[in-house]
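One structure, pasted below without further comment.
What you see is the complex with one protein chain gone and the rest in place.
Note that the chains take the letters A, B and C in the order they are written out, and that residue 1 is the start of every chain.
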Amino acid sequence: MEFGSDNNAGTAPAILDAVVACNGGPAPSYGNDPIMARVRDRIRTIFEAPGAEVFLVATGTAANALAIACFCPPWGAVFAHEAAHAEVDECGAPEFYTGGAKMRLVGGRDGKMTAADLRARIAATGQGDVHSVQRGLVSLTNVTEAGSVYSLAEITALAGVAKDFGLPVHLDGARFANAIVATGATPAEMTWKAGVDVLSFGGTKNGCMGVEAVVLFDPSRAWEFALRRKRGGHLFSKHRYLSAQMDAYLDGGLWLDLARHANGMAARLESGLRSVPDVAFAFPRDANIQFVTMPRRVHARAMAAGAHYYLMPHGTSLDGDPEERLLCRLVTSWATTEVEVDRFLAVVRG
Amino acid sequence: MEFGSDNNAGTAPAILDAVVACNGGPAPSYGNDPIMARVRDRIRTIFEAPGAEVFLVATGTAANALAIACFCPPWGAVFAHEAAHAEVDECGAPEFYTGGAKMRLVGGRDGKMTAADLRARIAATGQGDVHSVQRGLVSLTNVTEAGSVYSLAEITALAGVAKDFGLPVHLDGARFANAIVATGATPAEMTWKAGVDVLSFGGTKNGCMGVEAVVLFDPSRAWEFALRRKRGGHLFSKHRYLSAQMDAYLDGGLWLDLARHANGMAARLESGLRSVPDVAFAFPRDANIQFVTMPRRVHARAMAAGAHYYLMPHGTSLDGDPEERLLCRLVTSWATTEVEVDRFLAVVRG
Amino acid sequence: MEFGSDNNAGTAPAILDAVVACNGGPAPSYGNDPIMARVRDRIRTIFEAPGAEVFLVATGTAANALAIACFCPPWGAVFAHEAAHAEVDECGAPEFYTGGAKMRLVGGRDGKMTAADLRARIAATGQGDVHSVQRGLVSLTNVTEAGSVYSLAEITALAGVAKDFGLPVHLDGARFANAIVATGATPAEMTWKAGVDVLSFGGTKNGCMGVEAVVLFDPSRAWEFALRRKRGGHLFSKHRYLSAQMDAYLDGGLWLDLARHANGMAARLESGLRSVPDVAFAFPRDANIQFVTMPRRVHARAMAAGAHYYLMPHGTSLDGDPEERLLCRLVTSWATTEVEVDRFLAVVRG
Partner (left out) sequence: MEFGSDNNAGTAPAILDAVVACNGGPAPSYGNDPIMARVRDRIRTIFEAPGAEVFLVATGTAANALAIACFCPPWGAVFAHEAAHAEVDECGAPEFYTGGAKMRLVGGRDGKMTAADLRARIAATGQGDVHSVQRGLVSLTNVTEAGSVYSLAEITALAGVAKDFGLPVHLDGARFANAIVATGATPAEMTWKAGVDVLSFGGTKNGCMGVEAVVLFDPSRAWEFALRRKRGGHLFSKHRYLSAQMDAYLDGGLWLDLARHANGMAARLESGLRSVPDVAFAFPRDANIQFVTMPRRVHARAMAAGAHYYLMPHGTSLDGDPEERLLCRLVTSWATTEVEVDRFLAVVRG
């Protein structure tokens, strides 16, 4: 009953097989392996973006921070939701990689910014006033940290606000596949057609060992990205092992199949939880993450039965008022089984 | 006939097996996996350093830059050989991670600094003079970039110079195993017993997919290292795949066996080349790297036969005076075979 | 009728005289001038802090950013009011000098944080969680940007919160003299006795040409400060001209006299404005800054009469609904005259 994080899941068999398969004999290092060429082609095809440049790194933080640094100067403001991973969970990586840019945060329900709030926040940053940081970049996240999913219309509206101010747009797609499955949008529609300039295209959480693609729809920064990646220590010498993961991930639509499974298990879980009187939903469940509240006694029962998930804020919280409602994050993944979901529902029902 | 780089070799079977084996079921993320606990214990045992702190990253540049940043302030000087990887091949990663420290370079034959030259360079950096960067850290490399190996006495002398000035010592051990095999020193002797405070302990070049351990013999910077690693995007979510590599690498002395093989193949290659009149050695061959000069006509013959290695500086250099002597770097690895070596020797002999 | 900024005022005669007087003959450079020794002694005496270390720089942004950088690591959070100068008006200087620390902002009426809000914000920053920036430093401002003044009790409470979390405290005292005059606290009470570790002690806005002292009540970072100052380009070669300003500023309590005048002129202005029906106060007036609203027609009349002050947000705003209320910031300085105040009041009264 693993609902702690899609990071806790292992690697999907086809992806692990590809890692094993690429192991025979020598291969050119540092991204010059032939598999990388195929990955590049696949991504260009999937995104209908023949001119896009593609780079692989091993972590989402690296993908986000490098992407942001290529499009936001040190004196720029990064406009993002106050719950964005780049703000909350990267220990200041954007500030580090940009050389000291400033996060300018926007609130908003369900982990989402509204276009109006984003517009107001950008407008309030004193462009052309030397005393102020300048408007730098808009960073969106889909699936959001609250588990909600921006619709295609919402992404387009937010990117449109950025464009009104002439700002580049970064999309943190650590769970991009889950967002695509949830919305039915095409990868192109969710990115460059909506105004996204650079995408962190996640693989790790959705069944890879550790690989993320950064897709530069605006290829003018490709060489800068390559240098920043190297300088950041993120260029792999035995790069083929990144390439092989991403290649298998994209092959035959596996990436979508894995996300479809994760979202489906989440839907099954939601459906069951909706009928449990003790459980209430904190945010809408759009993809593979759901936030619910439940009394401590139910939580304690779930823990005792071997369930694994996180409370927000972090803690075990087994002691205290048994009726106090705790906020629980439940994440499903490519590896979640119906059996796990159903066992968990049985435990929660009591 | 792959002599281009130990980075071009694949992954040793036992290490790949371990990666596959660790894949069953969920595992705690971000370094909290149980395999990491075992890795930590193994390294403490191997280095006879029960108080050492151990972190894994995926690239040598990350290991070096993070290690240096923990021990050298932004206004510090990093004393290193002018051919050090951190100076030449990391696109400024030390400057980036330290926040702008300055490399203060020392020359020296065969890729090595002498203790006297190091002492003079440190002494010439105006400690206590606010106009000057301050003495920061000494960074050594073993095996050196020239393929030579510092003896235990040499490492001890260089670290002793650092200690005379109260400076911490970093050892770039991207090929640490090869240096241990070459010298017969114990890991403890080559590191903390000689005065090394922090080690980049390489796995990638010696048969891993992509993993390096940073060993902090001075554990006071461990939490800082953890934060810098996260902030640099080098903390893996699915960390078990790093742990599993390092665990298998250390199990049963595999790391030394792999290095022994690589060094042995290099010795076989050297032995053969010494008897080829066209070939001359540019530096002593101590471990798994050798630099030789040969006439262009011999190089062209080797290329035509399918050999792969690098010229220094980089280039193919097939056109030009056939008698011009070219500087060639030949690297063997855990994967090099006697057949490859002997075929190459036959080709070079003509 | 200059109420734009205390930065627009010139230099007080005694300070200018001191600059002229120090000009005879050669003097040791880079802070080794004898006047600096006297300045150091004066500040130690005024602050009852014989162990404090003192450095001069020429701008408030330099004072703040250098002070913060000495006490907050790159992965730290700076807790400050959302209207703090360091957040709003320094173009990201704290992020730059710290190497990418993150501002964690606290709201609050009248430009002030409450102790409870500060405590909550600090508590919510996940100390010990490697994914989060760590608690770094609390930065207070007195006089605040809204023109209000923290009482001694408030400063003590806020610094006490910081101490509860083991955090250092920075006080941006660009208008420290005005705050001292307003509260009647002693310099020691307002700083180290309340828990302040480092003070930006402003001179420029209060009658100097351009000089700020940074007072390190915790002298352990003095050498680091000296290096950061040099490296930031803020160590003056002909340092005597900074020293002479600060020396005259402190001599005979001039700094307090100048602030007393500025605050007194503000009180006279406030007193007059309170009786103008068209004028309303936006925040309490505690020192030399006041924020009022007035209809555009009154603003237009004041502009036409030659008054100078700023609207918030910046703009001339002469066109539009004559009854629309505009937010005006009125600043008095050591140079403001009763005649100016009274003329302005007459104009506003209409």
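One rule holds for everything that comes next: a contact is a pair of C-beta atoms (placed from the backbone, for glycine too) under 8 Å apart; a residue touches a chain by one contact, two chains touch by 3 or more.
It should be emphasised that the depicted structure is a prediction, and the values quoted were computed from it without experimental measurement.
> If you put the missing chain back into the full complex, which of the shown chains would it touch?
Displayed chains contacted by the hidden chain, ordered by label: A, B, C.
> Looking at C:Ala123, C:Met209 or C:Leu311, which makes contact with the chain not pictured?
Considering the complete complex, C:Met209 is the one touching the chain left out.
> Which residue among C:Ala93, C:Leu118 or C:Leu250 touches the omitted chain?
That would be C:Ala93, which touches the missing chain.
> Which of these touches the unseen chain: A:Ala12, A:Ala159, A:Ala226 or A:Ala267?
A:Ala226
> Which candidate, C:His131, C:Lys163, C:Arg231 or C:Arg301, sits in contact with the chain we can't see?
In the complete complex, the chain left out is touched by residue C:Arg231.
> When the complex is taken as a whole, what residues of subunit C touch the one chain not shown?
Against the missing chain, subunit C presents residues 2, 4-5, 7-11, 16, 19-20, 22-30, 57-66, 90-93, 96-97, 204-205, 209-210, 227, 230-238, 241, 308, 335.
> For subunit A, enumerate the residues touching the unshown chain of the complex.
Missing-chain contacts on subunit A: residues 30, 73-75, 99-100, 130-131, 134, 224, 226-228, 230-231, 235.
> On subunit B, what residues meet the omitted chain?
Residues of subunit B in touch with the missing chain: 74-75, 88-92, 95-96, 98-103, 126, 129-133, 313-314.
Here is the rule we use: only the chains that are shown with their structure count from here on.
> Does the chain-touch network form a line, ring, star, complete graph or other?
Contact pattern: complete, every chain touching every other.
> Per-chain C-alpha centres versus the global one: which chain is nearest?
So the chain nearest the centre of the shown protein is A.
> Could you give the separation in Å between the centres of subunit B and subunit C, each centre being the mean of its C-alpha atoms?
51
> Take the average of all CA coordinates in subunit A, do the same for subunit C, and state the distance between these two points in whole angstrom.
Going by mean C-alpha positions, subunit A sits 42 Å from subunit C.
> Could you say which residues in subunit A touch two or more other chains, in rising order?
90-92, 96
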